[in-house]
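If you scroll down you'll find the structure; I have some questions about it.
Apart from one protein chain that is not included, each protein chain of the complex appears where it belongs.
First chain written, first letter: the chains are A, B, C and D, and each begins at residue 1.
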Amino acid sequence: MADINLFPLFLSLRVAVTATLLAIVIGIPLAYLLGKSNGKIADFFDSVLTLPIVLPPTVLGYYLLVLLGRQSAVGQFLENQFDMTIVFTPTGATIAALVVSIPFLIKSARSAFAGIDPSLIKAARVLGRSELSIFFSIYLPLAWRGIAAGITLAFARALGDFGATLMVAGSIPNETMTMPIAIYDALLAGNRELANILVLIMTSVSIIVLYILNRLEKKATESR
Amino acid sequence: MADINLFPLFLSLRVAVTATLLAIVIGIPLAYLLGKSNGKIADFFDSVLTLPIVLPPTVLGYYLLVLLGRQSAVGQFLENQFDMTIVFTPTGATIAALVVSIPFLIKSARSAFAGIDPSLIKAARVLGRSELSIFFSIYLPLAWRGIAAGITLAFARALGDFGATLMVAGSIPNETMTMPIAIYDALLAGNRELANILVLIMTSVSIIVLYILNRLEKKATESR
Amino acid sequence: QVEQEPQKELLVAAASDLTLAFTEVGALFEEETGVPITFSFGSTGQLADQIENGAPFDVFAAANIDFIDRLKEAELLFPDTQTTYAFGRIGVATLPNSTTSVETLDDLLNPEIKKIAIANPDHAPYGLAAKEALETAGIWDQVEEKLVYGRNISDTLSYIETGNAEAGIIALSLYQEGEVDFELIDADLHEPLEQSIAVINRTNEEELARMFIEFITGPIGKPIMESYGFIVPEETE
Amino acid sequence: MLKVSITKELNQFQLHSHFEVKHGITGIIGPSGCGKSVTLQCIAGLVTPDSGEIIVNEKPFFHAEKKLNIKTKNRNIGYVFQHYALFPHLTIWQNIAYGLKGISKHKKHKKIAAMLKKVQLTGYEKHYPNQLSGGQQQRVALARTLVTEPDILLLDEPFSALDHHVKHLLEEELLQIIKEHFTGVVLLVTHNMEEAYRLCDQLLLYHNGQVVQSGTKDEVFKHPKNISAATIIGCKNIILFDSLSQLDSGFSCTIAGTSLHVKEQPISGHTKAIGIHAENIQFVEKDPQQVNTFSYKVQEVVSGIHDSDVTIQAGGIIIKATIPNKQRPAVLTEKLLVRIPAEDLFLLDD
Partner (left out) sequence: MLKVSITKELNQFQLHSHFEVKHGITGIIGPSGCGKSVTLQCIAGLVTPDSGEIIVNEKPFFHAEKKLNIKTKNRNIGYVFQHYALFPHLTIWQNIAYGLKGISKHKKHKKIAAMLKKVQLTGYEKHYPNQLSGGQQQRVALARTLVTEPDILLLDEPFSALDHHVKHLLEEELLQIIKEHFTGVVLLVTHNMEEAYRLCDQLLLYHNGQVVQSGTKDEVFKHPKNISAATIIGCKNIILFDSLSQLDSGFSCTIAGTSLHVKEQPISGHTKAIGIHAENIQFVEKDPQQVNTFSYKVQEVVSGIHDSDVTIQAGGIIIKATIPNKQRPAVLTEKLLVRIPAEDLFLLDD
């Protein structure tokens, strides 16, 4: 028990946090823009963005591998210009986690934005604020509950991703082996005990993190 | 091309639809009850319900298998009393899909319920309606947007589940082999072409279904 | 409508490295017996777990004898049906027309080769064999840095095919000409990859299941298996 | 009969409400933020008081010590919310139908159609609340409540967004409905004194979370008890006096050297000021015989449509008088005398 390697746990947390932050930065503006248009094109685009949920993670991972791999245009460019590789690195794990988790955030945020009372937006406009400033001062805080739910879902999904991460990042011990991969490995190696312990660690940590996220969400919307 | 077996597609759709319906029936009341209480216990419970997202699907599937398998108390009871097995049947696939997808619905619905203007609930109570009737006439329609987003996410997740379904239901062709498993198998067999075609079918069908879900959500909330 | 007897069917759980070979053998078996045969391919460990929990398989073909032993202990198999039907072989695969050709394991040390894919030695038998071979060749410590682990042998192949790993060690059975260049590794460098098969004792089709095992190692099965790079042992009995 | 005797704390705000009203319409008047809406919400069971009890027709709704708290839905209350609280996802028809249950479809239909007609919204059945103007929304809120024929009616500024024409129609409608169907208690919050006077039988004056006076409307308007009450009912002349002395037929009070005669009234140790409605100040031809008659100087004139408010100084007293515009030229000459009728003056507690 003493010699349980906690690296996968920390890597998983790091990857999930980074992916979630990226998902927030990319996904929320995207959800906002999608919400601005009520048209069919936006709805179609929305459906496309939901696709990563529908594809089996491993398959998604395979396509990511092809798309971002060292033979791909993107991969070669990064490798030649910045001597950077995405695949088989924590960066790859992060990107995989980002792709599988961002749809949850986008969808939640879009529906939260759509629920905002339009008269408040009107009031903000009349008070002379720019759309950007209204986004930060009205849209974000008022949609906060839904966004927070989306963030929680995205974070959980990023933390739990196995198939896509494994494919894109490989499972290099002490480098790209995340907790889900470690659990899977233990299970497949027939090491039930280790698997159980790892699952226990994973679930305890997750519950704590999710609980904190939950309380934070409450905090932010408490006084209303 | 002509001899592509579409059984997995139909099975997947059937499983996903059933799982989503079950998720709706179970998840929405649960979300409502969780929302009633603002306490720490509810938040803790909420975190626990989010767990299935955090665990790698395969691992989750393994635990489900142990829990519901024919060796388990549940499995034996069902087998002896009703001559029914869950594992390695489409029922198993449905349960696996349900478990991985329901957290998304619960989380979305809970945050949507929390966003309802409390004065409307007060008004409904004053007008003499019972809590149950208020649930159906006020909570559900007003939280509809968020719930619909949750349903979409749950459906997509159920449709795309691979790891948990594979573990619980096996990948028995023409019986429990869902589309994600078929795609994975094709990939495993090195049959890239078939995999690509299956992915294409899967994504097209998904986009259509998701798009329709999207439009339906709009329809229901249009006039307000 | 008249036929009362339930439709006969054989359900075979097989390790994923058998995907190509068994699909072909299975078709011939169907032809011969007229009984439809269905394969469920997957990771050996995963299939073993499923069988332990009541998966309705008739036959289990593992890539790793350990799992057969495990099921035997759990008294889920007919012990007498346990047969070693093949020995797996591994080799080094590289992308065709790549600048760095790999002929021996030592070539893996070439700095041009930045990534080497092998299956996860913790649970994939081919990964374990690859690890043993590298150790025996005395280069494990030098190449460990470059290794990436695939979940199974087929993921490993994907890494090579997509050009993300310059080289990798895969099963001979997955090697398809034209897709990758392949150099067999000396079988002495690793423990034999003993692939075992057995009938699961819950089966309703014991006869048929036994027939299938014989069929694989028999005159029709053997050449096909061999054509997919398995070493089929001589009948010892 | 409604008896309320509760306390409730909200942030820094303290509600200590104690009153008892009989059936009929009781107006609740008081400054913004004095606790009127919170009181109604306590009666409806939407806010739980910290202590005390609420009893309706012998039936206890709430009793803190007995831990009794009847559920809102079982209180059979009609409540028109200050902010309407219309259901945004239901049409006008559905909003009004929401509280109707246990009656046949046909009867329901007839009732709603009749109610729509009464609030002049026929033709808007299929609209959603956000497609209506502010006043139309308020009428829906009123209709939704009245149609359910509740035991108690709580109306929180139900006419505030209505033009006076529609308001008059609805006021009459309300009176009609109450006369015909309603034997219970009606509480009506309003800021409009004329409305309160027209509609109500009794009045409750609220100030800072407390009832400062209650009684029939005439009592309250003619004799506000204290300075708060006088302010609430809109009395424009509240004048602190320097001294007060008892006479044969009332009192005499002195303000900055000027003496005023006040008719008999109960008097407490806290009496600090006198008050008089600006409408009761009279201007008369020279006649030095009369009591409380003074010459004056005009300080300010604010004209209304038909009346003007004239601020005058008479001796040491500064006082506001509301006079018909027709009389204004005569008053502005300052050749008349101002008369402060002793019978209209009231003594005010602190």
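Basically, a residue touches a chain if its C-beta (ideal position, glycine included) is under 8 Å from a C-beta of that chain, and two chains touch if they have at least 3 such contacts.
Every value quoted in this text rests on a predicted model; they were computed, and no experiment measured them.
In the complete complex, the hidden chain is touched by one of D:F221, D:F251, D:Y296 or D:F346, namely D:F221.
Only one residue in the set D:L162, D:V211, D:I319 or D:L337 touches the chain that does not appear here, and it is D:L162.
Touching the chain that is not shown, out of D:P60, D:P88, D:G215 or D:G234: D:G234 (per the contact rule at the top). From the options A:L142, A:A156 or A:M177, the residue with contact to the chain not on display is A:L142. Touch with the hidden chain on the side of chain A covers residues 117, 119-120, 122-130, 137-138, 141-142, 144, 221, 223-224. Residues of chain D in contact with the chain left out of this view: 10-12, 29-34, 36-37, 82-83, 123, 127, 131-136, 138-139, 156-157, 160-167, 191, 193-194, 197-198, 221, 231-232, 234, 277, 279-280, 302-307, 322, 324.
Methods note: only the chains that are shown with their structure count from here on.
Centre-to-centre separation between chain A and chain B, using Cα means, comes to 19 Å. Averaging C-alpha coordinates per chain places the centre of chain B 56 Å away from that of chain D. The geometric centre of chain A is 35 Å away from that of chain C, both derived from CA atoms.
Chain B has residues 58, 62, 187, 221 in contact with two or more other chains. Under the contact definition stated at the top, not a single residue of chain D touches 2 or more other chains.
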